[in-house]
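Every protein chain but one is kept in place in this view of the complex.
Order of writing sets the chain letters: A, B and C. Residues in each chain are counted from 1.
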Amino acid sequence: MVGGGEGAFIGAVHRMAAALDGEIELVCGAFSADAERSQRSGAALYLDARRVYDSYTHMMAAEAALPATERMQFVAIVTPNNLHFPVAEAALRAGFHVLSDKPATLDLAQSLELRSLLRETGLLYGLTHTYAGYPLVKEARARVATGELGTLRKIVVEYPQGWLADNQEAQDNKQAAWRLDPAQAGVSSCMGDIGVHAANLAEYVSGLQIIQLCSDLTSFVPGRTLDDDGAVLLRFNNGAKGLLHASQVCVGEENALSLRVYGDKGGLAWTQQEPNTLWLKTNDRPAQMLRTGGAYLGSLASLNTRTPMGHPEGYLEAFANLYCAFAEQIRAYELGETPGERGQDCPGIEAAIRGMAFIELAVAASNSEQKWHTFSTQLSNEE
Amino acid sequence: MVGGGEGAFIGAVHRMAAALDGEIELVCGAFSADAERSQRSGAALYLDARRVYDSYTHMMAAEAALPATERMQFVAIVTPNNLHFPVAEAALRAGFHVLSDKPATLDLAQSLELRSLLRETGLLYGLTHTYAGYPLVKEARARVATGELGTLRKIVVEYPQGWLADNQEAQDNKQAAWRLDPAQAGVSSCMGDIGVHAANLAEYVSGLQIIQLCSDLTSFVPGRTLDDDGAVLLRFNNGAKGLLHASQVCVGEENALSLRVYGDKGGLAWTQQEPNTLWLKTNDRPAQMLRTGGAYLGSLASLNTRTPMGHPEGYLEAFANLYCAFAEQIRAYELGETPGERGQDCPGIEAAIRGMAFIELAVAASNSEQKWHTFSTQLSNEE
Amino acid sequence: MVGGGEGAFIGAVHRMAAALDGEIELVCGAFSADAERSQRSGAALYLDARRVYDSYTHMMAAEAALPATERMQFVAIVTPNNLHFPVAEAALRAGFHVLSDKPATLDLAQSLELRSLLRETGLLYGLTHTYAGYPLVKEARARVATGELGTLRKIVVEYPQGWLADNQEAQDNKQAAWRLDPAQAGVSSCMGDIGVHAANLAEYVSGLQIIQLCSDLTSFVPGRTLDDDGAVLLRFNNGAKGLLHASQVCVGEENALSLRVYGDKGGLAWTQQEPNTLWLKTNDRPAQMLRTGGAYLGSLASLNTRTPMGHPEGYLEAFANLYCAFAEQIRAYELGETPGERGQDCPGIEAAIRGMAFIELAVAASNSEQKWHTFSTQLSNEE
Partner (left out) sequence: MVGGGEGAFIGAVHRMAAALDGEIELVCGAFSADAERSQRSGAALYLDARRVYDSYTHMMAAEAALPATERMQFVAIVTPNNLHFPVAEAALRAGFHVLSDKPATLDLAQSLELRSLLRETGLLYGLTHTYAGYPLVKEARARVATGELGTLRKIVVEYPQGWLADNQEAQDNKQAAWRLDPAQAGVSSCMGDIGVHAANLAEYVSGLQIIQLCSDLTSFVPGRTLDDDGAVLLRFNNGAKGLLHASQVCVGEENALSLRVYGDKGGLAWTQQEPNTLWLKTNDRPAQMLRTGGAYLGSLASLNTRTPMGHPEGYLEAFANLYCAFAEQIRAYELGETPGERGQDCPGIEAAIRGMAFIELAVAASNSEQKWHTFSTQLSNEE
């Protein structure tokens, strides 16, 4: 693990998610650039002090030098955004698979470079778009894929939060500080931190791609150079229209990601704060409430559920599902096999590139008087 | 009453709303241009056959000829949009106050002309933006007005419906047919029928005015010339941003109007399908659930509530509140007095004009490659 | 109308319910035993002063003396409980049908006597168990009747309120005062005022009869002689078990009547504060959310709905449904016909008797050390 020392939020989340199913063991880490802090963090995690490093470059070198059966199998990157690419690059060059927090890199160019590196090394890459880990999000995707909703027409995805409604970044809130610092966060705060989750969720569930957008981003809190709010009109590659709204200044909102997808036969709705319920609706029959653990759910939803109906699973379980999928990819890789359905179902480099392209285009479009902005066709899988 | 014969939806709603409180009595009507149908409708309503007319022009003339104590006191207009203005004009010219269904007229020009007529005659005009009639919508407005939410930053208003997801207009659904016919509905179906309610709700509660918009309207169902869906980015006169989404093709949605307003101190949320709950949220205290009938509510909410907490009031009660307010205006008018708080709280000609301007600008902006479109300053109260 | 003068709650509710559909007109009233107050109340309702009476006996006599086409057609009784029987008796003896607020009478004996009077006079009697008026309660009953839930096993009905958690009766709250006064309310406050609604709802929806009960009633607030809270174990005539809980001291609860019914194939749930939703559940399929106005609903639900889906109907509409049903009974009576489905669906004298028996037995059982108490078989329809 790189990053995630004392006081970090997402590092602890990654560790719990990795530990939950007993399939992954934390064996080493470079938790901080401050050697002493890194050691303290490692000690608190019961790690062998020799495998707690003061830099990721040292870690890559030292671990690569260990016997194959002892060394780490992959690197989890949980640093601020600006380090995602250099750490991933170092890991890949040292022969390690990479599981990275989002957004993938500091900018789109780095993501494209990362794709080249992955093609070069043949190693694995996973991106923790957490919300794709929820069982009912997987069910939603499956229902769309079967055509149950008909041809998709309209997608509404929202991600309001309220925690940055005042200048937390000036009040010793480290989580706020780096997210609002262009050097660490990139060109966007709101779109980069949460809008990108929303865009990924819309594409993951719909199976569609955003091809055009029109956006209006705002920095409401004085002193900020990055956006803390934004609304984006979307157009998808099948002709569907969409709406993406994300904010860090919607006072009183917690982490209110939600998705609605409408086709010409049916609609669905899911909301992250009550993740164990998925709505399927038509015009002429009663709405159906699908629940995590239901015997009527598809295979991916079932494979990603740990407890019976009515035993709520949450954010950490969703996160753990991504770790399980990535672990399955690694096992298959080592056996020279194709991973199973669950293993294949983990956001990877294409999601990484699309996310970075979304962020950059949303920012550019907001600064433009032109209404519609089109994604470059160079983003597609074929080079 | 003009319009609202057999089989009409909104006519029956107006009649129930008017009857609920025992303050208003239906005394005459031109329910249909088909004389026989008008008589049948009137008979079903226990009206004196002599006061059931075959045209609104006949009605105005005949009623105006009755002694002052016998004639009707105001005209309720419940026809398709294209008749709103001519009927209102005829009523005003005959000396009758007008309570009209929305949207006010077929186009903006008619609304401006209506304003001139009202200034000329000094008569009263009310517009049934039903949702402004709910007690907790009034409470929301009151809370914003006191500054409890701080400076407003963001407004999200949605109005998804699903009933026009297929071509109902070709299936003998009269409600669908006229709404999708430009001759009867005007330049818009979705924005004209429901988007205008959403825009009014946002302005009513926030006390702000939309000054710029960017829109993307769609006709999803083949064969339609008018929009059945749309998303609109909004900018308000205090610098707040907004988002309006309305649709008639969101399969499975009923009448899901909802509003969220966020300021720098607090946020609020209300949804029409559970109208007796209003949420007030901050970042640092538990969210508060306000309920219709609560002793802690302000005067307008209380004046517009009929039963104790937990006895749900609904759409008809909200509608009846507009009738009560208009009745109070008439009483005050007749006494030469200023109506009380409740009487003043009824959408009137300014809401009518703003609504028509919104519809026209949303359509124009959707057809344009230019991003932002600005409302004419001529709309303001001062000519 | 008898009762319901200035400041009364349920009188105004009855008037709005009666007025809503334009089928019933209030023509006379004895609103208070205080002649002046009665006149003031009548004037506020725009009644002819000659038909505003200072006592119900005067009203019965005077109205009966009017020509048949002018006199009132039925009496609505909205007094405290102790007057329900004497007024009903006077009305029936004067030849008027009766629509009475609940509970039917002051004690069971009066209800049995009322049944005799009805048989004697052949007149009509309706009892406003409001909650049976909701469209989805009717749908629930219909679904049970078709066997969709299988054999019923378990019924849970609750009715918590909080408004009497302190001694409101000593604080000039008239609504509280008479409900807690044995002379006006009878042997029970909580069971008599709301428990009886809950019992009726359980029997109405299930189509079953309670045959045994075990109860524990309490007077929590010092100084009260009547119960303000109670829990009752139920046994039904098909072997199903049940649970009824009602309270006036559950602080923070509004009017939280709810019902759950479980059979061996399915379950249903409905709650009065969100009356437009009915849940149908099975073990192996997604739960279904039925909504007022849904095209999939049965005839009684549809006949008792006024607006399309998503336009919430509430308490007053439910109440109005009882008035409509009773009006239909009267029309059929006058034509010598059998009322239609809707007209037949109004609680009558049998519900009245069962309700009074429930109240008396719940109180008796609570005072007993014996566990189970059995309803007298004399209550049944056959004499």
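Note that in this section a residue touches a chain if its C-beta (ideal position, glycine included) is under 8 Å from a C-beta of that chain, and two chains touch if they have at least 3 such contacts.
Since this is a predicted model, take the numbers as computed values, not measurements.
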Residue among A:Y53, A:F96, A:Y204 or A:Y315 touching the omitted chain: A:Y315
Option touching the unshown chain, where C:M16, C:C250 or C:L303 are the choices: C:C250
Which residue of C:T57, C:Q73, C:T121 or C:T218 touches the chain not shown here: C:T218
Full-complex contact with the absent chain, from C:Y53, C:F236 or C:Y262: C:Y262
Residue touching the undisplayed chain, where the options are B:A61, B:A145, B:A170 or B:M289: B:M289
Chain C residues touching the omitted chain (full complex): 149-150, 153-154, 156, 158, 160, 162-163, 165-166, 214, 216, 218, 220, 229, 231, 233, 241, 243, 245, 247, 249-253, 260, 262-267, 279-283, 287, 368-372
Sites on chain B contacted by the missing partner chain, in the whole complex: 280, 284-291, 294-296
Chain A, residues in touch with the chain not shown (by the definition above): 9, 12-13, 15-16, 19-22, 26, 45-46, 161, 163, 253-256, 272-276, 291, 293, 306-317
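The definition used in the following text is that only the chains that are shown with their structure count from here on.
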Gap in Å, rounded to a whole number, between the CA centres of chain C and chain A: 55
Intercentroid distance (Cα basis), chain C paired with chain B, Å: 35
Overlap residues in chain C, where contacts from two or more other chains coincide: 291
